[in-house]
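Here it is, the structure in full.
What you see is the complex with one protein chain gone and the rest in place.
Chain lettering (A and B) follows the sequence in which the chains are written, and residue indices restart at 1 in each chain.
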Amino acid sequence: MRRIYKIQILVSAIICVLLIPAWTPVQAQQKNIILATTTSTQDSGLLDVLLPIFEKKTGYFVKTIAVGSGQAMTMGQKGEADVLLVHSPTAEKKFVAEGYGVNRRLVMHNDYIVVGPAGDPAKIKGTKATTEAFKKIASAGALFLSRGDNSGTHSKEKDVWKASGINPEGQKWYQQTGLGMGQTLNVASEKNGYTLADRGTYLALKKNLQSNILAEGDAILLNIYHVIEVNPAKWPKVNAAGAKAFADFMISKETQEIIKTFGVDKFGSPLFFPDAGKKEEELGK
Amino acid sequence: MDLIFEGILKAFHLLITFDPEVMGITLLSLQVSGTATLISLLIGISTGTGIALAEFPGRRFVVSLINTGMGLPPVVVGLFVTIFLWRSGPLGFLGILYTPTAMILAQAVIATPIVMGITLAAIQALPKNLRLQILALGATRLQMVWILIKEAKLPLLAGVMAGFGGVISEVGASIMVGGNIRGYSRVLTTATVMETSRGNFDIAIALGIILLLLAFLINLILTQIQQRERPR
Partner (left out) sequence: MNGSPPILEVKDLQVIKAGSLVLDIPALMVEEGEILSLIGPNGAGKTTLLQTLARLTKPSAGEFFFKGQKASPNPSELEYRRRVAMVFQEPLLFDTTVFENVASGLKIRGMQRPEIRKIVAENLEQFGISHLLYRSARKISGGEAQRVALARAFATRPEVLLLDEPFSSLDPPTRESLLADLESILRQTKTTTLMATHDRMEALRLSDRVAVMNQGRILQVGPPAEVMNQPLDEFVASFVGVETILPGRVIKKNGGSFVASIMGHEVEAVGEVELGESVVFCIRPENVTLAVHPSKESSSARNVFPGKIVKIIPLGLYHKVQLHCGFPLVAYVTGHSLENLALTEGQEVVASFKATSIHVVRKKGGRV
C-alpha cells in the first residue's frame, strides 16, 4: 500500500515541476508592446524576421495580435493596442482624423492580384483595369469568393466593386467565406472561382492551388501599409514610448533594407516594397 | 486523403527531430491546460462535494446553474474574460491579457463547472447512509469528506478527464485571451487554427495529430489511476 502513495507523490511532483514555468511572472508593463496587425501581415512571415531584431535591439517584448483590419482598428480605438500596422487607408484616415491615432507613417506596400480558374470563364485575362475585370465577372455570373471578414483584403475588394459601380451583395455567384486569405484561396481553387488575394499569400500557397494570376498591376490593387501609434492623449495607459520605438524601427533604413529583400530567396520576387519617407500618392507602377 | 498521410509523416518528422518550436508549443499546451485543470480540481471537487452534502434553500437552482455551466461555450467564456482583462476593464490593472496566465484563467473558468458538476453527481450517487456510517466510525467532517471523495474515485477521475479534455482541445477562448503569440502564448490548438487559415494543411494536421497523442497519453495515465484498485 505504501508503494501506491509513493507513486502518486512522484507523479504529482513531476506535474508540479512541469507546470512551474507556466506561471510566467507578468512582465513589467513598460517592456510590453501590443501590436495590432492583420492576419495576412502575420502570415507573410515578415514579422517573424523583423520582430526578433527589434526585440533584441530595444529589449521590448512585442505581443503581435493578428486580427482583421477592422478589429485591429477597434482595438486602437479602445486603447487596447499600442501601435497598429495595417493596410486600410480609408479607414486609417478616419481613425487618425477622429483623434485615435498619431504619426501615421508609410512603411511599405505590396499588391493584390485577381486569381481565377485556368479556364477563365469570364475572360478577364489581359484586362488592364481591375474594375473592368470585375464587371466582366459580374456579367458572366462567374463564381467569386470574397473573404467577407472586414479584413484589409475585404475592404480593398469592396472598394473595387464600388469603383466598378456593381453591388455584388446577394448575387448568386458572389460567396463570402468569412475565412482567412489562405483558406479563401483554397476554397476558390477547389470551386474554380475567382478571388482577390494579396500576392504574398498566393505565392506561398501556389503549389497547392489550381488558380492562376489573371489580373495584376493596376494602381487600385496597391496594398499600402502604414504604422500608426495609438494616441496617448486619448489613452494614457498605452505604451507610447514603445509604440514610437516600434514605428521608428519599421521605417528605419536597416529595416527597410530587410523588407526590400524579404521573400526573394523563397519566391523569386520580394513580397513587399519598402516606401518609408515617400508620399502615398506617389506609389504605383 | 494524401493530405492526411502527409500530415502523419510531418507529425512524425516534427516529433522525431524534436522540432524546438513544436516542442515549445506542446509543452505550453500541457502547462496551460494542466494548470487550469489543477485549479478546476481544487475548486470543483471541494465545492461540488460541499454542495452535494449540504441542504439549503435554492439548492436546486444552484445545481442547475452548475449543470448549465458544464456546457458553457468556451468562446463565450473567452469573450467575457477578454472584456474583463482589457486595459479598460475591471481587471485591466493586472495586465495579463495576451499572456499564458490569462489562458489559464479562461480555461479554468471552462473546466471548473465540468469538474464541479460531475463531482456533485458522483457524491450524490453514493449510498445514502455511507456518510453517516463514516461519521459513526468516528471521522471528523474533513475525514468524512476525504473518504467520500475516495469512494467516488471512479466517476471523479472521469470528471478530471472531462475537464482536462475540454480545455486541452479548446481554441476559441485561448486565441482571444492569449493572442496566439509566437513562442509565448501559442499552443497546439491555436497554432493549428493559424496554420489552417494560412493554408498549411499538412502542418495543421501534424499539429492536430500531436495534440491527439498528447491528450491520449495524459488520459492513459489518468485511466490507469482510475482503474487501478485490484487488490490481491
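General observations
Note that a contact is a pair of C-beta atoms (placed from the backbone, for glycine too) under 8 Å apart; a residue touches a chain by one contact, two chains touch by 3 or more.
These numbers come from a predicted model, not from an experiment.
Within the full complex, the chain left out of the display is in contact with B.
Across the entire complex, the residue among B:9, B:83, B:139 or B:212 in touch with the chain not shown is B:139. From the set B:23, B:62, B:83 or B:147, the residue in touch with the chain omitted from the display is B:147, counting the whole complex. Think of the hidden chain as still there; on subunit B it touches residues 127, 129-130, 132-133, 135-140, 143, 147, 150-151, 153, 229-232.
What we mean here is this: only the chains that are shown with their structure count from here on.
On the subunit A side of its complex with subunit B, the touching residues are 4, 8, 11, 15, 18-19, 21-24, 26, 29, 32, 34, 39, 43, 48, 61, 63-66, 78-80, 179-183, 185-186, 201, 204-205, 208, 235, 237. If you check the complex, the residues on subunit B that touch subunit A are 27-28, 30-32, 34-35, 38, 86-88, 92, 94-101, 104, 179-182, 184, 194, 196-201, 221, 225, 228.
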